[in-house]
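Here's the structure, in C-alpha cells; my notes come after.
Apart from one protein chain that is not included, each protein chain of the complex appears where it belongs.
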Amino acid sequence: MHAKKLLAAVAVTATVALGIAGCAPSGDGSDGDVVTLTYWSGFTGGDRQAYEDLIQKFNDEHENIQIDYQLQPWDSIAQKLPTAIAAGSGPDLATPDYNVATIQQYASNGLALPLDDLIGDGDTQVGEGILPETVTDSFSLDGKLYAAPANYATLLLYYNKDLLDAAGVEVPTTMEELQAAAVTLSDGNGQYGFAIPDNATIPNWPVLIWADGGDLIQDGCSALGSDATVGTVETWAGLIRDDKISPIGATGQEAQDLFAAGKTAFQINGPWAAGAFTEAGINFDVAPVPVGASGSPVTLASTVPTIVSATTKHPKEAQEFLAWWLSKETQAQLSTAAAYAPSRTDMADDPAITSNPTVAAFAAEVPNARLYLPTEMDFSKIDVDIFTPAIQSATQNGNAAEALAAADGQLNELLGC
Amino acid sequence: MSTSTLPLYLRAERSPSRRILSAVGTFVIVLAALYVIFPFVWMLLTSFRTQEEIFSAPGNLIPATFNVANYLKIWTELPFARLFLNSVVFAGGVTILSVFFDSLAAYALARLDFPGKTIAFFIVLATLMVPYQITLVPLFQTVFDLHWLDTYQGLIVPRATSAFGIFLLRQFFMSVPRDLDAAARIDGASEFRIYWSVMLPLARPALATLAVFHFMNNWNDFLWPLVVTSSDTMRTIPAGLTLFSGQYVIDHGVLMAGATISLLPLAIAFFFAQRYFVQGIATTGIK
Partner (left out) sequence: MTTITAARRARPRTQLRAGLLFLLPSAVLIGVFVIYPIANSLWMSLHDWTFFQTTHEFVGPANYLELLGDPRFWNALGNTAVFTLATVPAQIILGLLLAVRLSRARWWTSLMRSVFFFPVISSFATMAIVWKFVLSADVGPTAAWLRGAGIQPIDWLHTPNLALGAIIMVGLWKNIGFTMVILIAALQDVPESLNEAAVLDGAGPWGRFRNVTLPSIRQALLFASIIAVIASLQVFDQVYVMTGGGPLFRTETLVTYMYEQGFGQYRSGYAAAIAWALFLLIAIVSAFQLRIFRYRDVD
C-alpha cells in the first residue's frame, strides 16, 4: 500500500513538473484580420489613467489593430524585456526604461526594431522634423531611429504661493533671486526654502549647473572640474549646509513630499507632480527655471522611449500605433490629461496647449530643455558612481572642490580623455 | 490566568520577588509590543486619510474623517476579486504542495539512512545562501522555456518545494525522540506509513509553523508574480498594488489601504492557526 501512495505522489509530481496541464502558450497575436499588439508599459502611478484612456481610444478607433496594454513596474520590465525579446516571446511594444540612454543598449544589441516606417509623409506616419531634435538624436544610432517618445516632459520651478506671499517674496527670475528667496523662506528647523533632491530623482543638480554655464560632459570630456561647475556646486552646497535651504541627501520623492506638506517654498519638478500637489491642497503655481550666470534659460527635458521589439511579428502595425500616438490629436489629449508637453514641435499654437496654463507653461520650455546624459552607454555608472557621490559629498562634507576634482578624474578615465 | 493551572513546581516558585520580576518583564513586553504595533496602527489610520491630511497634519494620528475613498479607489481600479483569487490559488497551492514535499524530504534527511544523505542536506542548505535576485532572470528564461509564463503552474510549481521548509522540518524531526518510529519500524511498518502516521502528527506545531510561513511569504511576494505574469488576469494582490506607485509619485493613502487589505487575510489566518502552536503545558510529552 505504501508503494502505491508513493508512486501516486511521484506521478503527481511528474505530471505537474512536465507541465502537461499547461495552458496553451499565447498565440502569435493574429486572429483573422485583427492584429493584437502586446504593449509592456511602465506608466504606473498617477499618470496611469491618462495612458489607459488613450489606449482605449486607439482600440475603439482601430478595428484591425488592438493593443493589449500590460502595465508593470519599471524594475519588472527591465528585468524581463531583453530576455523576452531575444527569445521571441516578448511584447510587440514596450517602454524599456525611463532612462533615455538605455535605448543605446537595446539598439546596439539588436533588440529594438529600426523604425524605418515611422517617419514619412503617409497617413500613418510622422512627418520629418516633427519630433524634437534632442529626441531624435538620443533615440538614434548610426542614423537610424530606434524609439518613439511616449511622452516629453520639462521641469519647472514650482512655488508655494501662500509661503511667498506671507514672506513678501517675489517669484524669482534669476538664480541669484532664487538663492536669496530660498534663504529668506528657510527657518533652519524643518521649513525649507528650496528642497533639492540629489538621488532617486528626476535630475535637479544638472539643471542648476547648466544654468550657470557649467556641465557634466563637454566635447566628449569631463566638465566637472570646470570653474563654472565647481562654483555653482559650492554656492548651492554652502546654502544648503549653512542656511539650511534644503534637506541633505533627499530623494525626489522626499523633496516632492516636502512641497506637498507645505514645508518647502520652491521645488523643481515635472508635470506629474502637479496632480499630487493639487490633491494635497497646496496653493501653488509654476514658473520657468530662473536664469543663471549663463544668461540663457535652461531646464531639463525628460522623455520615455517606446521601442518596437526586434522580434515582433507585426512591425508595420506597431509603427502605425506609434504614429497614431504621435499624432496631434493624441498628443493634445495626453497634454491635457497629464500636463506633458507634446512630443511634437509643431503644436506650440495648438488651442489644447494654449488654453491650459499649466500645460502651456511646460510646453513653453521645450526649446530650452536638455536631456541628461542621453547617449552615454555608461549613463548609470556616471550617475551612480561619479556624479551623485560628488554632489552628496559636497553637501554632506562641504568639500565641493575636492569632490568634483576627484569625480572629474574618474569621469575622464571612463570617457577615455 | 489563575495559578492553579500551573504544575506544582512552578506554583511553588512564585515568590514575591519573582512576581515583581515577572511583572517588570510583562511591562517591558507590553511596551515593546506597542512599539512593534505602532507602524501598523499608523498604516491603518493613514489608509483613511487623504493626501492633503497626511501632509498637512502628520502629527495627528486619528483621521479627521474616516474617509474610505482610498479603499474604493482600489476596489474600482483593480480587478480585486480576481487578484484575491490568484493570491489564494498561488499562496494556497504553494503551501499545500510545499508542506507535503518538504516534509517528505525532511523525513528522509532526518530519519532514513542512505548514502548521499549528508551531501543532499548540504546542497539544500547551500541553495539558501545564494540571493534570489541573481536567479530571477535565468528563472524567467526557464519558466518561459516551459511555456508557463502567465499561468498558475508557472507561479506555483517552481515554488512547490523550498529549501527553507526542508531545513526547518529536518531540524524538528531530528528533535523527536527516536523510540516511536524505531518501534514502528520493528513492527514492520513501511517508511511511508511511519512518516504519515507517526511523524507528521507529532510534528504538528512545526508543520503548522511552516504552513504559515509558506502561505504568508507567497501571499506577500510581489516580485515573483511580477516576473512570471504580465497580464491583469494572473496578477496577485501585491503585484496589483504596485500599479498604484509610480516612479515619482506614491499615493500614501492608497498604498496604506492596499497594504491593509493585503494584510488582513494573513492576520486572521494566523490568529486562528495559533491554536496549533501553543497547546498548553498539559498536553505535551510522549504519548
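Here are some notes:
Labels A and B are assigned to the chains in the order they are written; within every chain, residues are numbered from 1.
As a convention for this text, a residue touches a chain if its C-beta (ideal position, glycine included) is under 8 Å from a C-beta of that chain, and two chains touch if they have at least 3 such contacts.
Since the structure is predicted, the reported quantities are computational estimates derived from the model, not experimental observations.
Touching the missing chain, out of B:149, B:166, B:200 or B:249, is residue B:166.
Counting over the whole complex, subunit A has residues 6, 9-10, 13, 17, 75, 78-79, 82, 86, 105-106, 108-111, 189-190, 199-200, 247-251, 254, 257-258, 261, 263, 378, 380-381, 384-385, 389, 392-393, 396 touching the chain that is not drawn. Looking at subunit B, the residues touching the absent chain are 1, 7, 9, 13, 25-26, 29-30, 32-33, 35-40, 42-43, 55, 57-59, 61, 101-102, 104-105, 107-110, 112-115, 117, 120, 123-131, 133-135, 137-139, 142, 157-161, 163-164, 166-168, 171-172, 174-178, 182, 185-186, 190-192, 195, 205-206, 208-209, 212, 216, 220, 222, 238, 241, 250, 252, 255-256, 258-259, 262-263, 266-267, 270-271, 274, 277-281, 284-286.
FYI, only the chains that are shown with their structure count from here on.
The distance from the centre of subunit A to the centre of subunit B, with each centre set as the mean of the Cα atoms, comes to 37 Å. For subunit A in complex with subunit B, the touching residues are 1-3, 5-6, 9, 13, 16-17, 19, 21-23, 25-26, 38, 40, 42-48, 68, 70-76, 79-80, 83-84, 87, 89, 91, 98, 202, 252-253, 256-257, 260-262, 270, 272-273, 275-276, 279-281. Chain contact summary for the complex, subunit B toward subunit A: residues 50-52, 54-56, 58, 100-101, 104, 136-137, 140-141, 144, 146-151, 153, 157, 160, 190-193, 196, 226-227, 230-232, 242-251.
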